[in-house]
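Below is one structure, written out as structure tokens; comments come after it.
Of the protein chains in this complex, all but one are displayed in their positions.
Now for chain A:
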Amino acid sequence: MKDTPLSNCERDFLLKAIEEKKRLDGRQTYDYRKIKISFGTDYGCCFVDLGQTRVMAQVSCELVAPKENRPNEGIMFFNIELSPMASPGFEQGRQSELSVKLNRQLERCLRNSKCIDTESLCVVSGEKVWQIRVDVHTLNNDGNLMDAASIAAITALCHFRRPDVSTQGQEVTVYSPEERDPIPLSIYHMPISVSFAFFQQGTYLLVDPCEREERVMDGLLVIAMNKHREICSIQSSGGIMLLKEQVMRCSKIAGVKVSEITELISEALLNDRKARKAGGKCGFAESMPQDRITALKKDETPVEMTDVTETANGIIQKGEAAPQTVPSPVVPVPGVGQVGQGLQNSWGLEEDDEDDYEEEKNDNSGDEQVEEVTKMDVGEGGLLFIYLDSLM
């Protein structure tokens, strides 16, 4: 199914807002959305929430024969699945351009950077090596799938434990998790990708574009870096021309963001390890209840509370008094009482003829209507005409 097209006025609004340094969700230019990392019950299962964008990564391993030209290295296999669950525009099974792009970028980020020690994955040289498979499933697309996928993939790899093996000559024994504790992969560094969206031919840039911003962007720059400020991959798409200073500035920003995210990942891994050691319930079941509609717990929304009292007082003082609920009757003409005012145009009148138009249209206001009312008439506009015999 195709995505609903963006209307012209929405596109213009977004671009104009970006020119005035305003984002739809109130973030600053270099702000990331709230990142939440949670783990499943299995080792190697990780959920990442980047705002509303949600992805899940699962790492699994298998003993296979190695590649011929690399007999003593393990194999890494990456796969990003764009499921229709994430967005109506994604089709199941169809290799769209975006899916090819994401797959290539993830491979370059993780495989070419040599973040995993593949030689430690070798069991019997030339015959049996571990094949580590990372599957990333997109659960909800609200922009910036690349960053979410890279965070999920590297966190899942850090979280993963492979079964212990021992070799006696040609015999290989794989121990189950009950027999021997599974061992983690040896990871040298954690490359994380940071996306920069460019607008108006490279004049304005935003970090971590949301889905609407992605639709109106001109180009995208993805920098994958680790916390030691080593660039693992850098890719620019969209055909925009970037200046040298812009790329340098982006890489500096990426360095800062990556170190923050790496800290977050380490903290999440530490918490998970503590929870597992304590034997408490951890994983999928625990992280789910927050999203249920019937649950009382909800995510906190940050609200500016610094000067609430003063602002509220100011509003109350400057605001007009609330309209009377029971307006007192007015006697415009002897014999008729009028309760309430007819509706006035609250948007401000510019020309005099608008006044007349208003009178014609709203036939409940104005004194000239009074003579036509001969009985009690509750008209629209909250006007109540009472024929007061007693006043005559």
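Criterion: contacts are C-beta pairs under 8 Å (C-beta built on N, C-alpha and C of every residue); 3 or more make two chains touch, one makes a residue touch a chain; residues count from 1.
In this section, contacts and distances are computed from a predicted model.
*Asks:* What is the protein name, per UniProt, of the chain that does not appear here: "Exosome complex component RRP4", "Acidic fibroblast growth factor intracellular-binding protein", "Sodium/hydrogen exchanger" or "Trafficking protein-like protein particle complex subunit 2"?
*Replies:* When "Exosome complex component RRP4", "Acidic fibroblast growth factor intracellular-binding protein", "Sodium/hydrogen exchanger" or "Trafficking protein-like protein particle complex subunit 2" are compared with UniProt, the left-out chain turns out to be "Exosome complex component RRP4".
*Asks:* Touching the left-out chain: which of A:93, A:279, A:319 or A:334?
*Replies:* The missing chain is touched by A:319.
*Asks:* Which residue numbers on chain A touch the omitted chain?
*Replies:* Counting only chain A, the missing chain is touched by 2, 4-8, 11, 315, 319, 343, 345-348, 350, 354, 357-358, 361-362, 380-382.
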